[in-house]
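Only a single protein chain was left out; the remaining protein chains are all shown in position.
Chain nomenclature is as follows: A, B, C and D, assigned in order of appearance, with residue numbering initiated at 1 for each chain independently.
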Amino acid sequence: MLLGKVTGTVVASAKDERLKHFKMLVVETLKPNGKPASGYVVAVDAVGAGAGEVVLYVTGSSARQTVLTDKRPTDAAIVAIVDTVEVNDRVTYQK
Amino acid sequence: MLLGKVTGTVVASAKDERLKHFKMLVVETLKPNGKPASGYVVAVDAVGAGAGEVVLYVTGSSARQTVLTDKRPTDAAIVAIVDTVEVNDRVTYQK
Amino acid sequence: MLLGKVTGTVVASAKDERLKHFKMLVVETLKPNGKPASGYVVAVDAVGAGAGEVVLYVTGSSARQTVLTDKRPTDAAIVAIVDTVEVNDRVTYQK
Amino acid sequence: MLLGKVTGTVVASAKDERLKHFKMLVVETLKPNGKPASGYVVAVDAVGAGAGEVVLYVTGSSARQTVLTDKRPTDAAIVAIVDTVEVNDRVTYQK
Partner (left out) sequence: MLLGKVTGTVVASAKDERLKHFKMLVVETLKPNGKPASGYVVAVDAVGAGAGEVVLYVTGSSARQTVLTDKRPTDAAIVAIVDTVEVNDRVTYQK
């Protein structure tokens, strides 16, 4: 899993039928210290995350192991909304 | 999933028999702001995307979870044609 | 597998129900010589690792093959606490 | 899938028994414009590709979905010999 920040949304009317009804969010990757890393994913949302929230996302086949995404053709899913990140005894993110 | 732009096609007469009849498209990766990222894939097309369109593509085993690509030896598939991308309350792509 | 050092924790009250009860640790990647590499993961812990310990972690679907993580939507798991790393006949890490 | 050029071979007498009898080819990655990208794989060959040919290769679990490679411990396979690549209405490779 990686830390990311929800920064946007993607709307697509023509999509594979197994992806219908999923909200697709732009998640920009963060470093453990809370600063932006390079990289992003467009992820389906398994936990009701909203714009600006810091989340944990999974990629690859693991993205199909949430209750919502089983057998869906997605390779990225938000699996948690983060409350706190603590690195080297310092809080680097607090919701 | 990542955002990409369909920029070309690959034609191959000799291919694994499980890939026969698939259209293979060159998709160049985009950043959420709509600018080119480095990187590309040659993807099979699960949604009828055409040249110049902005799409969402999946990689890895997820590429075999669309209705069309089940058990096909592909590691990249186009799963949606994008209508709108909105990042930080700004529309960065509109079809 | 890659070598990493446990440097922190992520707390998340809203998470996919299949991830409930898992401790999620920030693991920063190390090179074989013991120096930091770029990169990190947030991993579930299958072996009881603690802050500051050097560990081996797996990513991708392999992270779901530990006794604890079967079918859980995680793409990173700590699978061993390292005692010794020896590279080119030199001990580069000793617990 | 990515475009690559077959530039060499790897011979190995001691190998996992599920890989016996496979030809292993060095494939150097190409960009869509036909120029070398960084990166390479050693791939098993599912289509009879030869030295100097431009091919499509898959990586990850998809490499085990060809008729030949089912359940083999390979993470890269050549799945097509490319005839033509066309990008932005320009032919960038012709066999």
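The criterion applied here is as follows: a residue touches a chain if its C-beta (ideal position, glycine included) is under 8 Å from a C-beta of that chain, and two chains touch if they have at least 3 such contacts.
Please read all numbers here as calculations on a predicted model, not as lab measurements.
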The complex has one chain that is not drawn here; which of the drawn chains does it touch?
-> C, D
Looking beyond the chains shown, say which of D:His21, D:Lys35 or D:Lys71 touches the absent one.
-> D:Lys71
Just the residue numbers, please: which parts of chain C touch the chain that's not shown?
-> 1-3, 31-32, 46-48, 56, 58-63, 65-67, 69, 77, 79-88, 92
When the complex is taken as a whole, what residues of chain D touch the one chain not shown?
-> 7-19, 24, 26, 28, 40-43, 60-61, 63-64, 71-76
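Rule of thumb we're sticking to: only the chains that are shown with their structure count from here on.
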Chain B to chain C, mean C-alpha position gap in Å, rounds to 32
Quick one: chain A and chain B, Cα centre-to-centre, how many Å?
-> 20
Multi-chain contact sites of chain A, meaning residues that touch two or more partners | 60-61, 63
